[in-house]
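On to chain A.
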Amino acid sequence: MTTVHLDEVQKRFGDVHALDGIDLEVAEGEFVSLIGPSGCGKSTLLRVVADLEQPTSGGVLVGGKSPHQARVDQDYGIAFQQAGLLEWRSVVENVELPLHVHGVDKATRRSRAIELLELVGLADFAQSRPSELSGGMQQRVAIARALAPSPRLLLMDEPFGALDEMTRERMQAELLRIARETAAAVLFVTHSIPEAVVLSDRVVVMSPRPGRITDVVTGERPGVDRDVDDVRESSAFFSAITAVREALRKGHP
Partner candidate 1 sequence: MVGRARGVGAAVVSFVLLVVLWELAKLLLPDEGVLVGDTRVLPRTDEAAMPHVWTVFGRLFEPEVAGAADPRTVGAAVASGALFTLGLALGGLVLGGVLGMLLALAMQRFGLLERAALPYVVASQTVPLIAIAPLVAGWGGKIAIMGWSWQPWASVMVIASYLAFFPVAVGMLRGLNAPAKADVELFRTLAAGWWTTLVRLRLPASVPFLIPAARLAAAAAVVGAIVAEISTGTRGGIGRLIIEYQQSATGDPSRLYTAILGAAVLGLVAAGAVGLLDVGLRRYRGSVR
Partner candidate 2 sequence: MTRAVPGAAGVDAGPRRSGSGWPPVAFGVGLLALWELVVRLAGVPEFLLPAPSAIAEQVGAQFSVILPTTAVTGGNALVGLVAGFVLGVALALLAAGARVVGELVTPVVLAASAVPIVALAPVFTTMFGSTTEIPRRLVVTVVVTVPVFVATARGLRQVRPVHDELMTALAATPWQHARFVRLPGAVPHIMTGLRLAAPAAVIASIVAEYFGGPQNGLGSRITSAAANTAYARAWAFVAASIALGLLFHFAGLLVERLVTRSRTT
């Protein structure tokens, strides 16, 4: 069974053809990045999967259900470019939020949140205020929050876009570890070619006006046995980067 199934998806905003003829499958546990220039519809595609936008036509299945049902059942977790933590809640209360909204009792959601904070390495900051955390730490809290309902799918819309390069690389390594430990599939929107290549099983390259998938490049997602920094220095990594770059150029002459 596939986690995400998109069939001939179209999305129009008035005259603007944001998405056109999108076919895409994301397998269980697979890490798929969407990359392309601004306006290619990659965020819109993610939002269609999340049921934040309705497709104009075409079929969308998330875990075999309609996106609406998947959202109501909390089958996916989502992280945005801004961490979007609620500043009046402590860090652990922010992680609890999805469970709180869905009526999980206090003891259960607290122990789950502590577990998730340990996963993202922030157990010591459970009682801190979001404002006391750095940008990277806030984003890790947001990821922990997205993982709270134990989703089989993680949707991420440029979650590291606002971070500096060093923090960003650390966060990529963290995300790889988290994805491996939770075995969740990830649909990941990014602007950065190296980021897409180092994280993904597959890199989906898109072009704008209308938003289409022009190419799919195999990424260099490291397995359990391989260190992410070794990947970053390997020649396969650089050739994959070149492949993505050429695919982007081809789609945008």
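Selection criteria: all candidates are chains of the complex that A comes from, given by their letters.
Operating definition for what follows: contacts are C-beta pairs under 8 Å (C-beta built on N, C-alpha and C of every residue); 3 or more make two chains touch, one makes a residue touch a chain; residues count from 1.
On a predicted model such as this, the values are computed, not experimentally measured, just so you know.
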Pick out the one candidate among 1 or 2 that is in contact with chain A within this complex.
2
Contacts from chain A onto candidate 2 in the complex sit at residues 50-52, 71-72, 74, 76, 78, 80, 82, 84, 86-89, 97-98, 100-102, 129-131
